Every structure is written in structure tokens, then in C-alpha cells.
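A single protein chain has been omitted; all remaining protein chains appear in their positions.
After this line comes subunit A, so read on.
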Amino acid sequence: MGSRASSLLREEDIEEIKKETGFSHSQITRLYSRFHSLDKGENGALSREDFQRIPELAINPLGDRIINAFFPEGEDQANFRGFMRTLAHFRPVEDNEKNKDLTSGEPLNSRTNKLLFAFRLYDLDRDDKISRDELLQVLRMMVGVNISDEQLGSIADRTIQEADTNGDMCISFSEFIKVLEKVDVEQKMSIRFLH
């Protein structure tokens, strides 16, 4: 009885998550508490319904795509490691200077990885290209019923035209990065986690 949240999280697990994601010890225990409170079924993993129970997320136009990001290919359950790995994308980049013991390789919250997260929001079939249809889908999610198909179509066409450099009528990841090179991605795709 009672939610003895952190007693289910072992020290070794915390250390591993720390290395992989760069979160601090206290941030990990707090986020585990949050994970546990969302897990209504108390089975150590979150389902899509658990996320949709959050009203502020349910009214977010891109809510479903964001929830998708937490579930690896074809799976219906998100465990705590996966949860943390996805959240790690939103750590501010400055925090990396304070945390030197990350595994080699690019940290999850690098600019490229943040952009990859945003790219995957569009690229539903994971073919590393944003097709016109995929772009239209996301646009439709954001505008609802307020804009006509023709208008939306022309917006999509214009966007692809400006971004597409190799003429395949799709936006690849490198083209995506190029279009957004002037945008302050580090700030816009970061959340200030308190220590």
C-alpha cells in the first residue's frame, strides 16, 4: 500500500540512467515519482491511455504524435528507461558542461538530436523523409478544421519547395537541418529541469 516510488528504483539503475541521459540523481528520483503517479495500472510501464489522461496533453494539437515518441517501434508500453531517454532530449544544452561523465558519443540533448526528435514528429513511417502527405497530416493536426484543403495544400507545397534541394519532393533530415539552421533550437526545444 502506498506509493513507495523510489524504493522500486535501484541505485545501479539510477547510475546507468545518469550516464545515459545526464540527469542528476535527484532529478531521476523525482521523475520516477512522476512516472509512478502516471502509471495507473502499477505495472512499471506506461500505456498510451496513461498519457492521454493528462488533460493538458490531450488538448495539445500534436498530443498524439508526442505520445508516439515515447513508444519504440511497434511497442505499446513505455518503461522508465525509455521514458527518461525521451525526456533527455529536452535537457538544456548548458547542463552538459556540469555533467562530464556521459558516455562517449553524442549526448541525447544535442542540437542534432533535438532536431531529430522534431523531425520524427513529422516522419511517421520512419523512412527518413518527410513526404507531402506526412507534412499535410501534421499541418491538419495543428489547424483543425479552420483551413481548407486547397490552402493547406499550397502551404505544404511551398514549404517543400523551399526546403527541397535534391528535387525528390520530400524533405530529408539534412534538408530539415538546413532550413532550421537559424532557429534557436537549443532554447525552443529545452525544458528547465530544476535540481
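A few points about this structure:
Convention: a residue touches a chain if its C-beta (ideal position, glycine included) is under 8 Å from a C-beta of that chain, and two chains touch if they have at least 3 such contacts; residues count from 1.
The rule we apply is simple: contacts and distances are computed from a predicted model.
Its record in UniProt calls the unshown chain "Glycerol-3-phosphate acyltransferase 4-like", which is the match among "DNA primase", "transketolase", "Glycerol-3-phosphate acyltransferase 4-like" or "Queuine tRNA-ribosyltransferase catalytic subunit 1".
Although one chain is hidden here, its contacts on subunit A can still be listed: residues 1-7, 26-27, 29-31, 33-34, 37-38, 51-63, 66, 87, 90, 117-118, 121-122, 138-139, 142-147, 151, 155, 158-159, 163, 171, 176, 179-180, 182-185, 188-194.
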